[in-house]
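Missing here is one protein chain; the remaining ones are kept as they sit in the complex.
Showing subunit A:
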């Protein structure tokens, strides 16, 4: 369960305050994976950052008694001059007990299939390789909710198939909050939908309804 209570979020811009959320009150029920729909710039990533606790609302709060991952995107938290292995080790030290460290690094190494690149500086990675590392890294830990920000979009076909299998397996215990523009994928993995646009944040208890609404409003 994740509950938004009077959530307000705005940014200061040279052209005045830009409001993303005004007084949002809604609840994502337990055991539901969420498709987060909306056009570029609607505030999807900001919402993920708010849920993940790396950004704070202006007013109101987000209440949850579940463990929530960091927002898994292409550019979060990696240090370019360190190798993939060192980056993974760092995060594993934060989230795992010392004796689990080797197992976590081994999991990511095997899942991401980066080969020799795993020991090369991260700045030499392509965006596909970054996403493999980022996704594999988040999957190494047990969270109740995983926040995925278009992470599966850039991988190749093999990786997509592999990650789809892993997500299905994880969904027995954990939930996902997905940002993606691939409707097929959203239908496959999600139960409910959140639609974010100029009308605010709307909740649909069926993912198909949410997608249909989004397509109707945007003529796609």
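Everything that follows uses one rule, which is that a contact is a pair of C-beta atoms (placed from the backbone, for glycine too) under 8 Å apart; a residue touches a chain by one contact, two chains touch by 3 or more; residues count from 1.
Quick note on the criterion: contacts and distances are computed from a predicted model.
> Quick one: the chain not pictured, UniProt calls it what, "Heme chaperone HemW", "Electron transfer flavoprotein subunit beta", "Thiosulfate oxidation carrier protein SoxY" or "Transport permease protein"?
Missing chain, UniProt protein name: "Transport permease protein".
> Out of A:34, A:47, A:62 or A:91, which residue would touch the omitted chain in the full complex?
From the options A:34, A:47, A:62 or A:91, the contact with the absent chain belongs to A:91.
> In the complete assembly, which of A:71, A:84 or A:155 touches the absent chain?
A:71
> Tell me which residue among A:54, A:102 or A:165 touches the hidden chain in the full complex.
A:54
> For a quick check of understanding: of A:40, A:65, A:81 or A:198, which residue touches the chain that isn't displayed?
Selected residue, touching the omitted chain: A:81.
> Need a quick check: the contact residues on subunit A for the chain that isn't drawn.
Those residues of subunit A that touch the unshown chain are 11, 49, 52-56, 58, 68, 70-71, 75-79, 81-82, 86, 89-91, 93-95.
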